[in-house]
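First, the structure itself, so that you have it in front of you.
All protein chains but one are shown in place.
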Amino acid sequence: MLTLGELAQKLDATLVGDASTPVDGLGTIQSATGSQLTFLANPRYRSFLENTGAAAVLLPESQQDYCPVAALVVKDPYLAFARASAFFEVAPQPAAGIHPAATVDPSARVADSACIGPNAVVEAGARVGEGAVVMANTVVGAGSVIGDACRLWPNVTIYHGVTLGPRTIIHANCVIGADGFGFAFNGAGWTKVHQVGGVRIGADVEIGASTTVDRGAIEDTVIGNGVILDNQIQVAHNVVIGDHTAVAGKAGIAGSAKIGAYCLIGGAAGIAGHIEICDKVQVLAMSLVSSSINEPGTYGSALPVDKQSRYRRNVARFRNLDDLARRVSKLERSSD
Amino acid sequence: MLTLGELAQKLDATLVGDASTPVDGLGTIQSATGSQLTFLANPRYRSFLENTGAAAVLLPESQQDYCPVAALVVKDPYLAFARASAFFEVAPQPAAGIHPAATVDPSARVADSACIGPNAVVEAGARVGEGAVVMANTVVGAGSVIGDACRLWPNVTIYHGVTLGPRTIIHANCVIGADGFGFAFNGAGWTKVHQVGGVRIGADVEIGASTTVDRGAIEDTVIGNGVILDNQIQVAHNVVIGDHTAVAGKAGIAGSAKIGAYCLIGGAAGIAGHIEICDKVQVLAMSLVSSSINEPGTYGSALPVDKQSRYRRNVARFRNLDDLARRVSKLERSSD
Partner (left out) sequence: MLTLGELAQKLDATLVGDASTPVDGLGTIQSATGSQLTFLANPRYRSFLENTGAAAVLLPESQQDYCPVAALVVKDPYLAFARASAFFEVAPQPAAGIHPAATVDPSARVADSACIGPNAVVEAGARVGEGAVVMANTVVGAGSVIGDACRLWPNVTIYHGVTLGPRTIIHANCVIGADGFGFAFNGAGWTKVHQVGGVRIGADVEIGASTTVDRGAIEDTVIGNGVILDNQIQVAHNVVIGDHTAVAGKAGIAGSAKIGAYCLIGGAAGIAGHIEICDKVQVLAMSLVSSSINEPGTYGSALPVDKQSRYRRNVARFRNLDDLARRVSKLERSSD
């Protein structure tokens, strides 16, 4: 629990209201109760503001007059709310120590302040840093390095030869360092290319549940600092993702693709292998990037849904689009 | 093993044949043996019916005359087959009790009739209901509630603050309650919005393998009663899915999308964030719903494959489709 005065100080906000009012949680602007903090980022929601029952609202100066309760005036209310959210986190913080049901190889080095949960496994030569948390049933492969203050949620698999920078969060059931999809055709079938590279993940990265990041074929797969990956993303071998790039759920990035910094990759987008995307490119949801992008900006390709009858007719026409274009050219020639 | 007479009674079917014939399993209409039950739902397969070697066939009255073996006459053969399938389930039913290799926090409450498998972990304050099964290596987070007769298959991760209604089935390696993908840009990088909402899942829900359902940012992510989700679906934070909606494999539902009841969402379909889909909407496979749908019916957007040469030509034309349309308008004007 924090008072509004304490919150104003921590968030560098100007408080309009009673500094002693206690806040014990977060709420939406429509449903926050009298002990909860909320925010107004979009002026469209002003009617909600005018009726909010929150203890206080993080808002920009322009909206202050419409606030019926205490206001915490800031430049960027959503960012301030993000900062405030850390004070009201509900996730349990496990205590340091190795659970008796964990299996830690004698050659592994686990910091005294780290937490190793029940049935977690830390294999030979692995290192777990200060304050790191390896939760229940997670496996840290041989020789891998879990940086200080990292958190690995349950059922994560970290293969051998993976390095995580400090403060990186890996959500449940992720797999980091599985073999890349490398095979040579031998005339009758596939000969495996053993994947001897590793994975290097930077500091302050967050990786969503069930995302997979493959190890490199020869050199490492690399994820930069501050990258955020959502759930169920596939990052193939030797992909490089630049610092602070955000990738939404279910995107797939094929082998050796190189994505710049500060990119925004939409949900279920596909990035082809061996291409480069420069910094500050936004790819819309379900779009396919099949060749390199050298200019910042927004790119898309997915068609949105239509009613089935019209969709079916348009699809049938698409099948003959080249023919249609030729017919138009012919008409143009004959009308000249 | 059941006799045809017992089956007829349980399924409310009219038996044409010997009530004492034993049935010990299920078969397809082409390959069922003389002790297996099968069904005919589609009259197209009548030739298979005429040659079936099954013990008995669930079929509608209209097909009865073509059945060379015993018939169980019902209105809806596929539904009757579904009901019958429960009698021949092959999945092991684990016995009640806490396995010695499980880790159950002293503050958790586990019903005596529940089963907690080896290496399963039940964290502080969690509750596991009567007859519920938590299989090997599954983790139930702090304070979460597993309803009566739920079944959690192995390697599932349930985070803290998740509630499952009774009789809900969660297949292996699902993740329920991981953090939603919420971040505020701070000018240099991303500040995490701690996700303090939970997940509420109704009764009689079934969730396929490796599906992920994120916890809400502030309020809960909600899945209604009787919802069925296939494998590898991503349900983002604060999504609401109405009762009895079915979602096929690999679909992705972005944050705060609200899907009605009795919808059918096709495989690998994408639903954008912050939109609403009304009841009884069908979305075809691999389609993108990028704005709200207010009218029941079927919607699609995916293009089906074509031979590479024609596909490439049509794609090239699509790239200039706006130009083509302008050229057609010009021709129309000049032909007036």
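Which chain is which? They are A and B, in the order written, and residues in each are numbered from 1.
Everything below uses one rule, namely that a contact is a pair of C-beta atoms (placed from the backbone, for glycine too) under 8 Å apart; a residue touches a chain by one contact, two chains touch by 3 or more.
Note that the structure is a prediction, hence the values are computed from the model and not measured.
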item	value
Residue in contact with the excluded chain [from B:Leu2, B:Val16 or B:Ala101]	B:Ala101
Sole residue of B:Gly97, B:Pro118, B:Gly189 or B:Pro296 that reaches the chain not shown, by the stated touch rule	B:Pro118
Residues belonging to subunit B that touch the chain removed from view	25-28, 31, 76, 78-79, 81-83, 85-86, 88-92, 99, 101, 117-119, 135-137, 153-155, 169, 171-173, 204, 206, 208-210, 225-226, 228, 230-232, 243-244, 246, 248-250, 267-268, 285-286, 302-308, 311-312, 315, 318-322, 324-325, 328, 331-332, 335
Hidden partner chain, residues of subunit A it touches	101, 103, 119, 121, 123-124, 137, 139, 141-142, 155-157, 159-161, 173, 175, 178-179, 181-186, 188-196, 210, 212, 214, 218-219, 232, 234, 236, 250, 252, 254, 268, 270, 272, 283-284, 287-291, 293, 297-304, 306, 310, 313-314, 316-318, 320-321, 324, 327-328, 331, 334-335
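Note that only the chains that are shown with their structure count from here on.
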item	value
Turn needed to bring subunit A onto subunit B - CA fit, degrees, nearest 5	120
Subunit A-subunit B separation of Cα centroids, rounded to whole Å	25
